[in-house]
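Below is a structure I'd like to ask you about.
Only one protein chain is missing from this complex, and each of the others stays in its spot.
Our next item is subunit A:
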Amino acid sequence: MGKKSVSTFVVAENIPLNPTNYLIRLKSPHPLPVIKPGQFVNVDINNTSEIFLRRPFSVFEVDYAQNVLSIIVKILGRGSKKLTEAKSGDPISLIYPLGKHFTYPEKGEKILAVGGGSGLAPMLFLARESGLPARNVDIVIGARSAADHVDTTAYTVFGNIHLTTEDGSLGTKGFVTDHPLLRANLENYNRIYACGPDGMMRAVAGKAKAAGVFCEVSLENLMACGFGVCLCCIEPTVKGNLCVCTEGPVFNINDLKWQI
């Protein structure tokens, strides 16, 4: 009892990062529980007839001193669009903390974190929490073009950040999997993590599998509840159909039935 909460936060800040991504900082009236990279919150956007269900967002940062939890919202549909219109002081109800987190690396390991779109949020959170020196952490972030990237310079203290764009307007031209780090020897990494569009994660997973490297991905199947009762967000796995919200969203690729 009491392991999960429904709590009304207040929007502390809503900062546009680029035309489609917003950083929303939410302040809790209570001390925050421990929240780990890969875990998510289910946000009640607004009680309008068109946006009935909550929307899940991966946690980006947690400031325990300020009781502030941050998410990155990428505009994908009517729910995320509405949320990006939130103003400082607006109350927002969250169900949290939800889901399982990424497996933390062991001391001295070398990791590769690959993020696409708003999937960079848990990747940067993981880099920050990994406990590894920055030189052991490679982060590759992909986007369509320079305008779709967000400023990640503050995160260079946690890892080596590499950018790709499909149009070549910033960083390496192509998909994240075209980046030299993903074309080279992946065996040098102890762990590979990915979060982003389905095709991107499958491509990264395929490379990790071929190299025989531990790999976890974070899925974002459509969900209604977020806490394991509606059984809508299921993913076929070697253990049967599992709820992404409770058995994931983080899965080891060996447990998935992906054809990779």
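Following the convention adopted for this analysis, a contact is a pair of C-beta atoms (placed from the backbone, for glycine too) under 8 Å apart; a residue touches a chain by one contact, two chains touch by 3 or more; residues count from 1.
The working rule: contacts and distances are computed from a predicted model.
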Of "Putative zinc-finger domain-containing protein", "ABC transporter permease", "Dihydroorotate dehydrogenase" or "Binding-protein-dependent transport systems inner membrane component", the UniProt protein name belonging to the chain not shown is "Dihydroorotate dehydrogenase"
Which of these, A:4, A:82 or A:209, touches the one chain of the complex that we don't see? A:4
Candidate in contact with the missing chain, chosen from A:15, A:147, A:210 or A:229: A:229
From the list A:18, A:84, A:160 or A:221, which touches the chain that is not on show? A:221
Identify the residues of subunit A touching the omitted chain, counting contacts across the whole complex. 1-6, 44, 49-54, 93, 95, 221-236, 240-241, 246
